[in-house]
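Missing here is one protein chain; the remaining ones are kept as they sit in the complex.
The block that comes next holds chain A.
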Amino acid sequence: MTDVTMDTVATATPPARRDIGLKRRYAAERRFRLYGVLAILVGLAFLVVMLLSILTKGYTSFWQTTVSLPITFDEKVIDPDNKRATDPNVLITANYPALAQKALAEKLGIDAKNKPMMTRLKGFLSDGSRVQLRDVVVSDPAVIGTTRNVDILVAANLDSAFKGQIDLSVPEDRRKVSDQQVEWMNKLKAEGAMAERFNTGLFTFGASSRPETSGLGVAIIGSFYMMVIVLLLALPIGVAASIYLEEFAKKSRFTDLIEVNINNLAAVPSIVFGLLGLAVFVNFLGMPRSASFVGGLVLTLMTLPTIIIATRAALAAVPPSIRSAALGLGASKMQMVFQHILPLAAPGILTGTIIGLARALGETAPLLLIGMVAFVANYPATPFDPATALPVQIYMWANEAERAFVERMSGAIIILLVFLMAMNITAIVLRRRFERRW
């Protein structure tokens, strides 16, 4: 029986092929892929150009030229009237640059009585030597009367020349360093006294009119204060608002309106937030200008929509089955949210918050308006003291004409980018680590 049926079964012959446009479809797919690759390549190219340009211009700012000089802390210069026991101001106002100058003259074998030579020597060292030496003496007054080696900063132009950034082949009157200075520089270099050292000043100094003594110290502290304020205010407010909107509020026209407005707020240009901060916090509420507290408040306003949107998305992404499970067991809404939904949404909320913070860290415009674009030389002790911020410092240095400031600006950009990258990587790592799958 089976044999018979087997015999009657014929093998199918392939029918004539229909043209279903396969070639065309595959060609379209290949074209689309090509566009994608091209788009990515163009993007990458720009990124590489930008990074390379910043890195090549900025990496030298992490080194600063100094001259190691045996400074004699001469009591006659520092404290000629011997009043330092009663008047501590003496140690602060002493003529320290003279000490450095003297030490340099000795090192170069210049007679101190040779007035014209001594005058030419003046522009060689940075005026920052005043602060450097003062710090040594103030921290240890016993040093007076002894000799100690100190790495004295050189003037910004010589720093540039030492790093080879100044073309020495152009005529002397058209460059900022004289032949005499170059000669001294080469001599000191040959002796090993003049060298590039790691530029800690870039991280610790405040504002200064001299590039070699200006740094990001104040800006880093100001930015840190602001980040803390933004985190402390925007995270709880944003999360609470999102939980209410997403879990508790009944959907109505009013909540729709709020939602639209939050989305709009996220798109409002940051300078508008700056104006708002200026009008409300500074002018109306009389808060201090230039203070990182006000900056933090403005950045909080700016970050809130971002955090709310990210948090709501994270809450909405928790599967409804978890909600049903908790409610079905008799959990109250509050218990459901705080014991089940929020822990599951936490990675998303954290990611959103960190990205919001990173945006706030790089924000400049609103800070300009509330006066954070200021010359602040001293560390702000509290968030209510005048301070600047990292991007604002970059902006200020970008406005300076001197070459050494441009170098510092590039260095500051690198530092800011490193901070931003660190934050974004943290966000990604957190998301990867705590992401749950259902």
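Here are a few things to note about the model shown:
In the analysis below, contacts are C-beta pairs under 8 Å (C-beta built on N, C-alpha and C of every residue); 3 or more make two chains touch, one makes a residue touch a chain; residues count from 1.
FYI, contacts and distances are computed from a predicted model.
Taking the options "Metapyrocatechase", "ATP-dependent DNA helicase RecQ", "Phosphate ABC transporter ATP-binding protein PstB" or "Integral membrane protein" in turn, only "Phosphate ABC transporter ATP-binding protein PstB" matches the UniProt protein name of the chain that is not displayed.
The missing chain, though absent from the display, is touched by one residue of A:Leu327, A:Ala377 or A:Ala398; that residue is A:Leu327. One chain of the complex is left out; on chain A, the residues touching it are 250-251, 319, 321-332, 335, 339-340, 344, 436-438.
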